[in-house]
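Dropping a structure here in structure tokens format, bear with me for questions.
Missing here is one protein chain; the remaining ones are kept as they sit in the complex.
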Amino acid sequence: MAPAKGILERLDAGEIVIGDGGFVFALEKRGYVKAGPWTPEAAAEHPEAVRQLHREFLRAGANVMQTFTFYASDDKLENRGNKLTFTGAQINEAACDLAREVANEGDALVAGGVCQTPSYLSCKSESDVKAIFKKQLDVFVKKNVDFLIAEYFEHVEEAVWAVEVLKETGKPVAACLCIGPQGDMHGVSPASAQIVGVNCHFDPLTCVEAVKLMKAGVEKAGLKAHYMVQPLAYHTPDCNCQGFIDLPEFPFGLEPRILTRWDMHKYAREAYNAGIHYIGGCCGFEPYHIRAVAEELAPERGVLPAASEKHGTWGAGLEMHTKPWVRARARRDYWETLKPASGRPLCPSLSNPDSWGVTKGDAALMQQKEATTQDQLKQLFDRSKC
Amino acid sequence: MAPAKGILERLDAGEIVIGDGGFVFALEKRGYVKAGPWTPEAAAEHPEAVRQLHREFLRAGANVMQTFTFYASDDKLENRGNKLTFTGAQINEAACDLAREVANEGDALVAGGVCQTPSYLSCKSESDVKAIFKKQLDVFVKKNVDFLIAEYFEHVEEAVWAVEVLKETGKPVAACLCIGPQGDMHGVSPASAQIVGVNCHFDPLTCVEAVKLMKAGVEKAGLKAHYMVQPLAYHTPDCNCQGFIDLPEFPFGLEPRILTRWDMHKYAREAYNAGIHYIGGCCGFEPYHIRAVAEELAPERGVLPAASEKHGTWGAGLEMHTKPWVRARARRDYWETLKPASGRPLCPSLSNPDSWGVTKGDAALMQQKEATTQDQLKQLFDRSKC
Amino acid sequence: MAPAKGILERLDAGEIVIGDGGFVFALEKRGYVKAGPWTPEAAAEHPEAVRQLHREFLRAGANVMQTFTFYASDDKLENRGNKLTFTGAQINEAACDLAREVANEGDALVAGGVCQTPSYLSCKSESDVKAIFKKQLDVFVKKNVDFLIAEYFEHVEEAVWAVEVLKETGKPVAACLCIGPQGDMHGVSPASAQIVGVNCHFDPLTCVEAVKLMKAGVEKAGLKAHYMVQPLAYHTPDCNCQGFIDLPEFPFGLEPRILTRWDMHKYAREAYNAGIHYIGGCCGFEPYHIRAVAEELAPERGVLPAASEKHGTWGAGLEMHTKPWVRARARRDYWETLKPASGRPLCPSLSNPDSWGVTKGDAALMQQKEATTQDQLKQLFDRSKC
Partner (left out) sequence: MAPAKGILERLDAGEIVIGDGGFVFALEKRGYVKAGPWTPEAAAEHPEAVRQLHREFLRAGANVMQTFTFYASDDKLENRGNKLTFTGAQINEAACDLAREVANEGDALVAGGVCQTPSYLSCKSESDVKAIFKKQLDVFVKKNVDFLIAEYFEHVEEAVWAVEVLKETGKPVAACLCIGPQGDMHGVSPASAQIVGVNCHFDPLTCVEAVKLMKAGVEKAGLKAHYMVQPLAYHTPDCNCQGFIDLPEFPFGLEPRILTRWDMHKYAREAYNAGIHYIGGCCGFEPYHIRAVAEELAPERGVLPAASEKHGTWGAGLEMHTKPWVRARARRDYWETLKPASGRPLCPSLSNPDSWGVTKGDAALMQQKEATTQDQLKQLFDRSKC
């Protein structure tokens, strides 16, 4: 059952569409996804965990349930030691069913998602790469998702290929690159995607800046598009152009960088002011982060999310705290101006990112099916010390 | 159905018992608990959310499912604007059922939990306070929990009262204060609790220090006990004796203080080395934090938790990452020595805690049923500025 | 007595010329200059203090004794409450005598220095501003300084006027702007100055970047010049285009930003590698900072400065420390990799600079002779709070 109003009808009508948060990182912390290969089989293996996370994002205000199909292409599943209990088709089908089940509990849309492939990184041909996208799409068409998202593309060429395949379905298509303002986005054509934007790799304000540049480029070319942004929930002022993957804290030491709900208020406002109407999150976004986005934009949207029943706006719930000095924190200006301490005086506030500077075509990036050997690891250690 | 071996049999046999993490903070972020009144009704209102969190902790290695009955005493429910859709009995019963349901999916024990009461803070009589505990206990006895935990007591007197009531059930009793090494714990008698320790309010290493002092006091008195610790998952080196509630970041700006999984390895080892065999977590602990405790102690326990299937020990899963410089991080010494940056160069690393220095008996701490009025809030703001 | 080899002969021969450090800030800390008006009368009033500082820089390796004539133009002396015990001519003459006296103790050159004027900021005419420069120049010619430096110019136009006047003397002229890489230096023509560069306002590595851009611009224009750099001894990664004056710590809270001697080694090497051969310092540079520059470039220059007699290169003097764990620090890699802590856990690592964004022509910058009144100050406080 599809909802009454599609994604383009909503955006064309000037509605704000709130996306969900990142499944990979949230489910890793809950014990269902393995960091490194970023295993996608949870939808088939532990549906109750994926269903519950969908529900929490719905409750938090998300209007889109994105299928948990990140890195669920057949070539990625074969890559570097994934467990192969389930076929790609089984995983993609289970993910579609869960997204639809929860979407129907509210008025949310289901978006089928594809992302960059190891095939492209390993220099496979355009037709090979497109065939990979096609296999996921077959499931999305069969399960009748409401629209499609091609996201997390580091290479514009591969994104264009993806959009071309996705457009053949006749469904609305959104396309997101994972590059920041330093990436040359002035020349990025949205191809024929109706919605364009940026996801992952950088913190919210950086991603909003990147979409602004993209929007300026699109408009300068005399084209039209809707804009979306789904950033990290980590502060990344020290990233170079390759994003948070190069930070030494990635992926197991990012905790001190997690945004507060108040940071999210600022993000939602900045994104909206920049003319971005599809506003969601990626890695690091937990349900309360999405709720903060929805609460910030409640005046424009005319509605608070269900989960706000358990949250006083700007800390108002603290009016009911036992201790009077905590009750004194029940006010907007307290939380807006707070500079939260890390509790880690032996740690720096910024890091130097790794920067090997290799990209598609470099031998070091050719993907393999087998797990890395001890010999290969030793070479990497030695190289990383330089 | 109770598991074959009780809590005391396990501890007497020298087994390590791993506790679960904090429900209140985790469910707040998932959208089911309101910070401030710290509403407990989720067990009755959204059982699927509470069940899922229990499952994640079980998967992460927890041997105890603690009933989500924190602040679910009748006097607390009436206090400062809680929603009263459910009676205290309904909430406590639902929480027992959920804990048992998930405990039975593994080999876990069910612990019924009580904590400090607004009645005590408002200077009610011993019999009044004990009556409050008794009402929760009636449910725990009816639902036949495996043992009892009296936790989060700031005042030793109230903890003693609680233990006295709990002991009447004939079930094993654990008692935890939420005080740190600066609290005078040398004189703390475990009364007749079989397990004593510390929970909440301070970071793991601080709590381990506090339990060490407590243990030294118990042993000096010629007594015997088992020891437990369930600390915060936040770094709190700047706390004064009243704990993290006094930090300006409490409760909505604590993100930069969240412990990494590697911090948890250190914690688990320190706790074990201190002779503490019941090792769990409180506010801030997510399932992956408990998994890290279980992984650190896997050599002693001879078993990895279920969720380690989705986690390579010490980052080994990164051997399967796409980028070679991330694969180079797949090693213990990398993560053990990493000093993670906050990404917040405009923020300090420590804070000055509030310290009104008021305690039980101070008029400012008399609890009321109504939400705080605007006039009362204004007085608090003014006082907090001094 | 002028030294045998002039500034251009040295630079033309490929020699490295080491400048001195900043007199204004150093003498402020020693009690002879008033921050705010940055009083210049010390040369006449306390010659022993100025002479001693010259000597320390000479000992540290400086090849240039710059006359302490910063802000010693007649219009500046009349501005905002300076003490007028001495005439501009008296101050400039005394400064020349002291510089020559100490220069003759070694093989150093004397440089007469002029800087930007309140007249320009108050929109006086070109001839008025040039007349101001002319008055200082008359002294420099009379005292026969070896070359001239026009430095600390925020506005290119005023710098050009200054160079035009200075060139009329027939002496070699160096010209320094106090702008960073964000200033548009590609279009900066060195006019007819033989040496061009950057001084003050930004930290060493930032200034080196700025001179690199300037050099690229000069070379692209098919011109030739020598290059110089005299940066701050403060870390300023958080400055906007207006430099350290806008930092909230300016000028009385800059201590945590002071560069170590090891930072100076890196600076000297980077400057030299960038093709800059006149390398000195400005505000914050103490004699030991200049010594570090001289020690880093000792292999190229073939000589250590006199003050190195009291300094083991790269901490070698610590081999003679009483404590063995301090002796263990007597090595280059220890100091090169040290990340020095601030000892200030309640402070951030970066600041937000003030940025009123006003420049020449704004009424707020019209200079006055009288000290600011209390009413004017109150207006400033109110404006600064916005």
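Here the chain labels run A, B and C in written order, and each chain numbers its own residues starting at 1.
Keep in mind that, in the parts below, a contact is a pair of C-beta atoms (placed from the backbone, for glycine too) under 8 Å apart; a residue touches a chain by one contact, two chains touch by 3 or more.
Bear in mind that the values here come from a model prediction, so they are computed numbers and not experimental data.
Contact with the chain not shown here comes from a single listed residue; of C:L121, C:V139 or C:V229, that residue is C:L121.
Interface residues of chain A facing the missing partner chain: 238, 345-352. Summarising the interface, chain B meets the missing chain with residues 339, 341, 345, 348-350.
Where chain C meets the missing chain, the touching residues are 28-37, 39, 48-49, 52, 55-56, 59-60, 79-82, 118, 121, 203, 234-238, 245-262, 286-288, 291, 306-307, 309-312, 315-331, 335, 338-351, 354, 356, 358, 364-365, 367, 371-372, 376-377, 380-381, 383-384.
Here is the rule we go by: only the chains that are shown with their structure count from here on.
Comparing the CA-atom centres of all chains against that of chain C, the greatest distance is found for B. The most central chain, judged by C-alpha centres against the centre of all protein C-alpha atoms, is A.
Note: centroid distance chain A to chain B, computed from Cα atoms, is 32 Å.
Note on chain placement: the centre of chain B and the centre of chain C lie 58 Å apart, centres being C-alpha means. In chain C, 345, 348-350 are the positions where the chain touches two or more neighbouring chains simultaneously.
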